[in-house]
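Yeah, one chain of the complex is gone here, protein chain that is, but the others are all in their spots.
Moving on, here comes chain A:
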Amino acid sequence: MIKIAVCMKQVPAYSEGDMDEKTGLMKRSGLETITNPYDLSALEAALRIKEEANATVDVFSMGPENAEAMIKDAYAYGVDKGYLLTDSRFGGADVLVTSYTLMQGILAVNKYDLIICGKQTTDGDTSQVSPALAKWLGLPNYQGVIKLLEISNDGMEIHQDLGEFIQVLKINYPCLISVNREGFVPRMPSFKGRLESKNKSVNEMSIDNLEDGDVNHYGIKGSTTKVKKIFPPKRTQAVEAQVLEGMDGAMEILSFLRKD
């Protein structure tokens, strides 16, 4: 039995005007949320393993309480158990602390053979949580995975896209892989899965459920990086659209392309 843990995060769906122009502060509230699209690929990878071998798939997420909805959604895809690390004291976590918290949560539940992460989140967008999580767990991590073959109870063959080359490895569990979207296009949840997910509950965990109960190791308190300021990027947005047809439009485009 291969025990798999998938790390998934709920992220804000993009919306326009998500920053207060005057204060420069984010307008968090009222933002629609979605499952980080890259983590649907991580889930897809896990489900494929489950189809080929004898495996269980659990989902871990750190986030606000309403991220339950995301885990319920994951149930509809065929996930066995979902764990939500939610505690106001987790807020403001950087890479070091996010990965630490996930490690604490994972260790509190089971000894997993395989941890699967997405390539990146669309809000944190660092691609750094997964290697850090592997390090905390004392595991090797394999990034940029685009293909899984020869899945067995002890390991499998993976193809990693490392930019300039593709590396093919025979790896053993326990380990952590992070997958690219390429090769793991998410499926749709089944109707049956949707119905069944309605009755499944999400396991919530707070600091009190973790082995390390020291609040100073979590959230903003434990974080080593801090945001000093935020400001709007230089935007070209202010460019006013010109109404141009035919040759006028063509000439405008060409002169724009040819300048510098």
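Throughout what follows, a residue touches a chain if its C-beta (ideal position, glycine included) is under 8 Å from a C-beta of that chain, and two chains touch if they have at least 3 such contacts; residues count from 1.
Assume contacts and distances are computed from a predicted model.
Looking at the choices "Electron transfer flavoprotein subunit alpha/FixB family protein", "1,2-phenylacetyl-CoA epoxidase subunit A", "UDP-N-acetylmuramoyl-tripeptide-D-alanyl-D-alanine ligase" or "Aspartyl/glutamyl-tRNA(Asn/Gln) amidotransferase subunit B", the name in the UniProt record of the chain not drawn here is "Electron transfer flavoprotein subunit alpha/FixB family protein".
From the options A:K72, A:R89 or A:K135, the residue with contact to the chain not on display is A:K135.
Contact with the omitted chain, checked across A:E51, A:E196, A:D214 or A:E252, is made by A:E252. Touching residues on chain A toward the chain that is not drawn are 12-16, 18-19, 24, 26, 37, 94-96, 99, 122-123, 125-129, 131-132, 134-136, 140-144, 155, 157, 160-172, 181, 185, 223-233, 236-237, 239-247, 249-254, 256-257.
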